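Let me begin by handing over the structure; questions about it come next.
A protein chain is absent from this complex, but the other protein chains hold their places.
Chain IDs A, B, C and D follow the sequence of writing; residue 1 opens each chain.
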């Protein structure tokens, strides 16, 4: 066997443009680009559809009335087009569910990240993922069949449908999200900080509350925002549990209506397409889209900064 | 309850098993349960016919009907003149069949000892949109009644019952106060009224019939004295203004297809029993006969 | 100074630390208990309604006679079609963004855009589907319209998962391939995709599980809730799906329907578990092949 | 490699320059009191044994350097001395580690107390994302010191000891993350000093630093040994030679050789030690 490399022509600098290989590469590149374009077009599509129909809506209803009106009854006469009650209902549910999910979820995340043995973590994390994978209509079912009677039994003055029903089930629903995102953030706090603190004679509580949690704070905030965004967009459970009464209230035991539930109500009902009533869902959809977008963008921005911090 | 079904094929045109094809129905959500029930039983005799029932609302159904997209349109009101004109323009001929009568019952809590009968005027005072801020207690309706808070229950705004009630009582379709507990789930309405001393609600007569012990029925006075709904008063129209007939409109050209003929015949034959099942009042024998004659005329 | 009982500045520090640990552990077990309780409730409630007939029957207005066949079949069709659309597009996009796109501002914008699409509520996609597929493309309330709408819902999930697993392929493999004179596509096809496959599949399964459970976008496009036939023509026939059927039953007044709904939920969860089990098996297979 | 005819570089201690570290001869070392003593120490990560039968005496007020190729167990050994390894699941320790004659692995040992007495500085500086002041004050705070004046005094003293006071005295409330790498590492040393330890463990404290910062840290170590007993892990043989009085060579979990630094480097007894310090591997 010879160790001498085979003789070959000197290095040719140029490649032929008509080389089949390059044409193939180019075609693949094109196909992949089109795939990517689709995802971009989706966004454009959402914005265009929502804006187009909403613009027609806003030709008849002023933006000011829409944004500041405190009564929402497009399906009842006389019609009112103030979106605030829907907004209020949406954030009552989102806030209420966060009130349940955040403390519980954060404590769980701390337990899993800082205390639990690997075995417990390996068992509990998948279980919470199961919880996260349960479709939202199932939570709606639970609200109607189990939670609602429970709340009516405890607080007889509560309305039949009420925000609290929705808060409980949506809270349970976003709980796994809070846990898993917060746990990620806690895990991303470099171990060197933990070790540094322990090496100074700190106990577990000192380390967790004094070092880890402050370091992870912005990330945890982002996690909560993402979970809240999810709660804002949650549909089926809220539709089934919270009622269909647009209501400017902060009392969780009254019936309310969220933006999503309103869209479902109209989609299911008799409202003929092309009418003003029908277009309300696009206007409400736009409001919903914008609010979740703001929450998401803000949360992601925070997360991005967290990542940079621990580069 | 489905003892009548095997006869369907006996009309001789075609045996159920051999039928295939599709029947498309759309329209009022009030009529939807009836059509759904008929479709369900029909599919047991003619399993290969794809019957789809949609509920786009009467107006929505009419649009599709005019466009020729569907064979049958469910309607909770008579076809409007404008819609008739459109049909003519589009060359669509049809027959109108009355299939049931819808009666709404107004109910209160059994502990309510001050109300037996409400006038239409009083109902309007309670339900009209402007009352949302003013009528909060029973005493706001009639000063002689106690200061019990008024808790209202009613169907959701996408039900035909709601449309009809608002039209009949307030005078304008969909004109209603918004601060009542709305549910498509009538059982929940029943439970609500049953648990609130000051409760008042309205829904289909059938639900009252099923829950008589928990509720107290209120008679309605439309100027001719108090009338309580029952099968007789609803059918003969003396229970006013909360009873109304329900219709289906069948496109004539669709009747060229055997599966549509079979379906419509099945519909007419069984709707009396099924309407009762789903909570409506069946039409009088007279009307039923009339339906059969109308149909006979257009069948080849 | 002894090591066993040092002069503590904080006598209760140890106790506080213990209590906090207890509190956190309590929260965790509460979460787990809630999960168990929920599942147990649903299963025990729907158990009596479950039978072969239930699965093989059409829905009915009588709870005792209601079945779930068209919903089950509709759902299977739906996720099949959704997979067909979303996987090639999603993986293609991921490959483009990870391996082809120059890392400039446009790519960042597209990336942010996709991340945000993942957070858009599914009902908004439903409205989009209503405007785009049902109305503009005249697909009506067909399986096709439903599947395309769900594709939009899950596409960001597929893309992000595929991107993540492509990124997880050690860059050393990428470099080795290029250094041996492979072209971009050869590197992607021969090295990156095989290595990323388990991760991509996990993402796809996750996305399909999501598609299987989504009811809101289907409600928004106006999918039928009462269908007594099986869909045969994917662009004309109306359809229903498991979550939609469960929703309809839950919304019914009669208690009997709630039991049927619970049974439907059990069926839905079983299908979900099957899909996930499939993912585990496939992953196992692939990682074994690699060794 | 000798069969392929490669070059060798036997290291020789230069005699031209005075070596302060080398002044403490082996003879002197023997007379020194032993601050930390390990006796037949075995260490396991699960079933993987990382240390085999290590018996090593660490003299008070001296710098002991641990050298050896990557993965030989230097860090593991170091972390045994303040029980930092306890954090890891599934570990197992056999043998004894005596601090002032008391076995720290004895049941009932207060680990928190132990770690205050045996401070530690890590390879990569790991300041908390807090102010410079709070970083140094953290140790005293968790020990229960609340009085501001005491803390102030402590912070200043420790920052002075770690030669950082002049650079940061005007920005004690700035985030510690704004400091340069070398400053951060000195801050971590200050932070460790604030718990008034008796022993200071340093795991490659200068390996992530530039030459200038490295020089500063080395000088600091030299100053600190008057007050503290120091154990340092390093990859850099020149550094070990410069700063330490005693050097221990580890190889694959075994303590191969230990002795006065100048002797180890000029006249190693074992072949493996010689191979390592002449750069045969690593």
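In this section, contacts are C-beta pairs under 8 Å (C-beta built on N, C-alpha and C of every residue); 3 or more make two chains touch, one makes a residue touch a chain.
From a predicted model like this one, the values you see are computed outputs, not experimental measurements.
A.B. asks: Can you work out which residue in C:41, C:113, C:191 or C:236 touches the chain that's missing from view?
C.D. replies: Only one listed residue reaches the unshown chain, and that is C:191.
A.B. asks: Touch as defined at the start, partner being the missing chain; which of D:64, D:135, D:214 or D:229 qualifies?
C.D. replies: Answering carefully, the residue with contact to the hidden chain is D:214.
A.B. asks: Who touches the missing chain here, C:15, C:176 or C:235?
C.D. replies: Touching the chain that is not displayed is residue C:176.
A.B. asks: If the hidden chain were put back, which residues of chain C would touch it?
C.D. replies: With respect to the unshown chain, the touching residues of chain C are 102-104, 170, 172-183, 186, 190-191, 194-195, 290-291.
Note that only the chains that are shown with their structure count from here on.
A.B. asks: May I ask which two chains are joined by the most contacting C-beta pairs?
C.D. replies: A-C
A.B. asks: Roughly how far is chain A from chain B, centre to centre by C-alpha average, rounded to an integer in Å?
C.D. replies: 40
A.B. asks: By the touch rule stated above, which residues of chain A touch at least two different other chains?
C.D. replies: Answer for chain A, listing residues that touch two or more other chains: 203, 206, 268, 273.
A.B. asks: Mind pulling the residue numbers of chain C that touch at least two other chains?
C.D. replies: Chain C, residues with two or more chain partners: 13, 251.
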